[in-house]
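Here is chain A:
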Amino acid sequence: MTKLKKAEKSWVFYYFRSLNGLIGFTILALLILGSLFALFHATPYDPVAQDINSMLKPPSWHHIFGTDQYGRDDFSRVLDGVRRSLAVSFLSVSIAAFIGLVLGVFAGYFGGFFDTIVMRLSDVFFAFPAILMALAIVSSLGHTWLDTAIAIAIVYTPIFVRVIRGPVLSLREMDYIKSARVLGFSTPRVLFKHVLPNVVPIFLVQIALSLSWAILTESGLSFLGLGTQAPDASLGLMVSEAQSTAAFAWWTLVGPALALVFAVVSLNLVGDGLRDSLDPTRRSV
Partner candidate 1 sequence: MKLEVKGVSKRYVSKSKDRTIQALSDISFEVEEGKILGIVGESGCGKSTLSRIIAGLEAPDSGEVLVSQAPHPVISKYVMKDKHRSVQLVFQDPYSSLNPRQPIFKAIEEVVGIYGHNLAADAQETRIIDLLSRVGISRDMANRYPHQFSGGQRQRICIARSLAANPEILLLDEPVSALDVSVRADIINLLLELKNQFNLTYIFVSHDLEIVKHVSDDIMVMNAGKIVEKGSWHQVMESPQDEYTKTLIAAMPALSRGE
Partner candidate 2 sequence: MSLLRVKNLTIETSLDGKTLVDDVSFSIEEGESVGIVGESGSGKSLSALSILSLLPNGVNKRAGTIEYKGQEIASDKLLDIRGNRISMVYQDPMTSLNPMMKIGRQIEEVLEAHNLGKDPARVLEALAGVRIADPEKCANSYPHEFSGGMRQRVMIAIALLLQPDLLIADEPTTALDVTIQRQILNLVNEQKKQNSASILWISHDLGVVAEMVDKVIVMYAGRIVEVGSIKEIFENPHHPYTVGLIGSLVKRKHQQKMISIPGTPPKPWTVIGQCGFAERCSQVLPKCSQEKPELISSGAQSFACFNPIEGALL
């Protein structure tokens, strides 16, 4: 008797068949590789080392992104900035996504009093503009990258709650959830095997979007002087510093700005690729 359960192609196979997924993965992998160099201090130059002999040099073989007004190597600084931005954004979004998913699924599926409390609380958070909220939290917590990440996580959690709760609310009324209940399935089984897999695509897209927003928020905070502190590098801080020099030394702005764009775009592409590969109805046969 032949075995029925033939090895099904995993979602990884479908992920790499999608062009978006492939491009997004490649860019993101390069960015992560670069930030690993920064993490292990393997950048071409020390990102904070000043060199008065090579101030504001245009891109060359020695300094491929040029140098800034203190003679620091922009390429090394961009790598270090990418490391900081990615670290803050991954940490903050992980926290927000986890808490948001749990609260959103429970509020949506069980409803009632718990739902009311969760939703009213998230209303309170929504009443403040995100950046103001983050500003307030950072100023009270402190200025390390961890504080920044926690601030961004607090701001993003209610967004995740809302984005997850809505679909769960309508899933709850779907016939296949009702039939799971009539079949006597336990609540954990219904939630983990039938509700969760069906919010995964929305969840992933939200994660990819939030990662890119978080990079921008971190940059914004640094730009305003509240995130990463000089002389450390962060993409937002570099853009902020380039304000005064960009007019006559364009490269000081282009390096960090390009890195920012690539990071945001690659995360969005990865989100698209994941959504398509995890949804059996979207896989072309």
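Going forward, a contact is a pair of C-beta atoms (placed from the backbone, for glycine too) under 8 Å apart; a residue touches a chain by one contact, two chains touch by 3 or more; residues count from 1.
The candidates came about this way: all candidates are chains of the complex that A comes from, given by their letters.
As the structure is a prediction and not an experimental result, all values here were calculated from the model.
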Single touching candidate for chain A, where 1 or 2 all sit in one complex: 1
Partner candidate 1, residues of chain A touching it in the complex: 3-6, 8, 109-110, 174-176, 178-189, 193-194, 197-198, 279-281, 285
